[in-house]
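Only one protein chain is missing; all other protein chains are in place.
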Amino acid sequence: MPCEFRMTHRVRFADTDMAGIVHFANFFRYMEDTEHAFFRSLGCSVHMEVEGRKIGWPRVRTVCDFKAPLRFEEEVEVQLLVREKKARSLAYEFVCRKVGSEPPVEVARGAFTVVCVALDEAAGRMRAVPIPAIIADQIEVAPEPAGSEG
Amino acid sequence: MPCEFRMTHRVRFADTDMAGIVHFANFFRYMEDTEHAFFRSLGCSVHMEVEGRKIGWPRVRTVCDFKAPLRFEEEVEVQLLVREKKARSLAYEFVCRKVGSEPPVEVARGAFTVVCVALDEAAGRMRAVPIPAIIADQIEVAPEPAGSEG
Amino acid sequence: MPCEFRMTHRVRFADTDMAGIVHFANFFRYMEDTEHAFFRSLGCSVHMEVEGRKIGWPRVRTVCDFKAPLRFEEEVEVQLLVREKKARSLAYEFVCRKVGSEPPVEVARGAFTVVCVALDEAAGRMRAVPIPAIIADQIEVAPEPAGSEG
Partner (left out) sequence: MPCEFRMTHRVRFADTDMAGIVHFANFFRYMEDTEHAFFRSLGCSVHMEVEGRKIGWPRVRTVCDFKAPLRFEEEVEVQLLVREKKARSLAYEFVCRKVGSEPPVEVARGAFTVVCVALDEAAGRMRAVPIPAIIADQIEVAPEPAGSEG
């Protein structure tokens, strides 16, 4: 049962800033895009209808440690690890490594805590709900490696 | 009756790219933000309900000519000019001048054509509708200056 | 000799806005990313050193016509066509079609005029220079199709 997922992103020109490197906030986008591709790999979407309700995944907490710069046209592999699975929330860790460097350089490491909500569009509100089985039953928590760097 | 509006923007770090200047796509954001402030100055919003319908303003055409670079922490005044008012659409011109340069340096000049739509959220569709009177009655086309640079 | 290039982009969550569709300014990013991948396909980069000079490609004019909305997780194929090749500038046309719709839906059509510059970083300036042969010799203008839609 999937507990991790990997996706490679190539740094776009618009991702850089005047310091010549990827603007830090864009790392959160690489992580989010990886999360969404993970859901697609399960035949799901972060934005789907389940039993007539629109489901969404607002972020409760996001964090990133930046370790090395990343530049235009470089490629970064983002590894998503499921770190926690609760009734209404998930926690991910993201390890970002520059592609093609040997040994691989870890450029950033982040984490998201996300909560599953049902969107009540008429009321313009959302409330936490149990993660639908079609998603929850396909995901498990990643084993902690012995001698983990996390 | 208003036919123009001015708004000053300070260049944010995240607006720049590795060339050390504002990434061109962000000029479209400065223009759009100016358009939205123009609507607020009329007591309206680009995202409002009129007679029970949600109104929106998708872009049909946007264009920008780039004339000089703009850098971090510089200020740019965007002048919006109403160039056309039809039953269901508006056309704006935007003149972007660097603040504090004497004579003022025109850094970019753009144009938007936008159409007024009603959003049918249930169907996930939108269709062109006449501009609500509460907006249309407050706006007029700007006079062309003699010896216009446009 | 290459006169066109195609690249497919999947709409990211962060590309959308509260109208539920891709924010118009992001189409310019899809086009730019396609241009940069076109350069990579030639073994070059838009940000490269040629004979000791750093070359860049500022935009002089960008335009886009928006024809149909594009939504989260949809895929768009951007076709770049070289429309003009001058000593110091290039002009591209971009045709954006939604992937998987039959017949293909054209969602947007745009154009860039870009100029080749040498960056003088010490002076913080750039000036137009002839397109390096390593690039110019690999590109030709696309033939206009009979009965062109352009």
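Should a chain be cited, it is by its letter among A, B and C, assigned in written order, with residues numbered from 1 in that chain.
The rule is short, and it goes like this: a contact is a pair of C-beta atoms (placed from the backbone, for glycine too) under 8 Å apart; a residue touches a chain by one contact, two chains touch by 3 or more.
Since the structure is predicted, the reported quantities are computational estimates derived from the model, not experimental observations.
From the options C:Met7, C:Ala25, C:Val46 or C:Leu90, the residue with contact to the chain not on display is C:Ala25. The chain not shown here touches subunit A at positions 18-21, 24-26, 28-29, 32, 47, 56, 58-66, 69, 119, 124, 126. Hidden from this view is one chain, which touches subunit B at 12-14, 29, 32-33, 36, 40, 45-47, 72-73. Remark: the residues of subunit C touching the chain excluded from display are 13-14, 16-21, 23, 25, 71-72, 121.
In the analysis below, only the chains that are shown with their structure count from here on.
Centre-to-centre spacing of subunit A and subunit C amounts to 29 Å, using the average Cα coordinate of each chain. Separation between the centroids of subunit A and subunit B, computed from CA atoms only, is 34 Å.
Per-chain CA centroids place subunit B at a distance of 24 Å from subunit C. For subunit B, the set of residues touching two or more other chains reads 18-21, 25.
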